[in-house]
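The block that comes next holds subunit A.
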Amino acid sequence: MSSVSKYFSGLFTGIKSLLFGMSVTWKELWTKKVTRQYPENRDTLVISDRWRSELTMPHDENNEHACTACGICEMNCPNGTIKVISQMIETEDGKKKKILDKYQWDLGMCTFCNLCVLTCPSDAIKFENTFENAVFNREKLKQQLNHEGSKLRDKKKEPLAPKAE
Partner candidate 1 sequence: MILNYSQPLEVTNLTSWLDAALRSSLPEFWVLLIEFVLVGVAFLAAYAVIALILIYAERKITAFFQARFGPNRVGKWGLLQSVADMVKILLKEIVKINRSDRFLFFAAPFFMIVASMATFGAIAFGKGLHAIDFNIGVLYVTAVSSLGIIGVLLAGWSSNNKYSMIGAMRSGAQFVSYELSAGFALMTIVVLAGTMQFSTMIEGQRYCWNLFNGHISSLIAFIIYLISGHAETNRGPFDLPEAESELTAGYHTEYSGLQFGFYYLAEYLNMFIIASIATAVFLGGYMPIQVKGWVAFNGIMEYIPSYIWFFGKTAVLIFLSLWVRWSFPRLRIDQLLNLEWKYLLPINLVNIVLMVILVLSGLTLTDLLPGWF
Partner candidate 2 sequence: MAQQIIFFVLAAIVIIFSILAVTSKQIIRSATYLLFVLLATAGFYLLLGYNYLFAVQIAVYAGGVMVLFIFAILLTNRPGESLKTELPVRRIAAGLTAIAGLAFCAHIIYYNVKKVSDLVAQADITPQQLGHTMMGTDKYQYLLPFETISILLLACIVGAIMIARKR
C-alpha cells in the first residue's frame, strides 16, 4: 500500500473506531446503575458466611460453652489479641481442674487471620459475619466472649452444631 492511501485509510479507520467506542459508552450511559447503597439496603444485604469480622463463642440454651481454657488460641494469636484467664477449682471428687474465667478478645488488634478458630481443639470459638463493628470508644472494642455465669459443657453431650446463618 502506498503511503498516501495508508494515510487516508488510517484516518478513516481511526474515525470509525472512535465512533464505535463512543457508541459503546453511549449504551453504557443508559445501563442500570450497579452501585449498592449501603445503609439503605441493610435488609437485602448479603454478606458471605466466610466473611470474618467478629469472634464469638457459641453458647447453648443452658448457657454452656465448649472452651476448656487450654490457651492454644492465645498462643497461636499472632498479635496477642486473645487473653484466656482461667482459674483452678476443686471438683466434687477432689480433683483440681482448670476452668475458664474470662475469655477476652480485642477487636482493635485482631487481623482476622482465623488461626485461633483453626487451632481450637474443641471448636469453642468461631468467626461471625456481623460486620458493623464501629464504636466510638476504643475500650468498647475489648470484648469478653464467655457469658456471665456460663460453664463448660459436659463432654458426653453432643458437640454443639455449628450455628446456622
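Criterion applied: all candidates are chains of the complex that A comes from, given by their letters.
Keep in mind that, in the parts below, contacts are C-beta pairs under 8 Å (C-beta built on N, C-alpha and C of every residue); 3 or more make two chains touch, one makes a residue touch a chain; residues count from 1.
Since we're looking at a predicted model, the values are computed, not measured.
Novice: Quick check: counting C-beta contacts as defined, which of 1 or 2 touches subunit A in this complex?
Specialist: Result for subunit A: touching candidate is 1.
Novice: Of all residues in subunit A, which touch candidate 1 in the complex?
Specialist: Per the stated touch rule, the residues are 7, 11, 18, 21-22, 24-26, 28-29, 31-35, 37.
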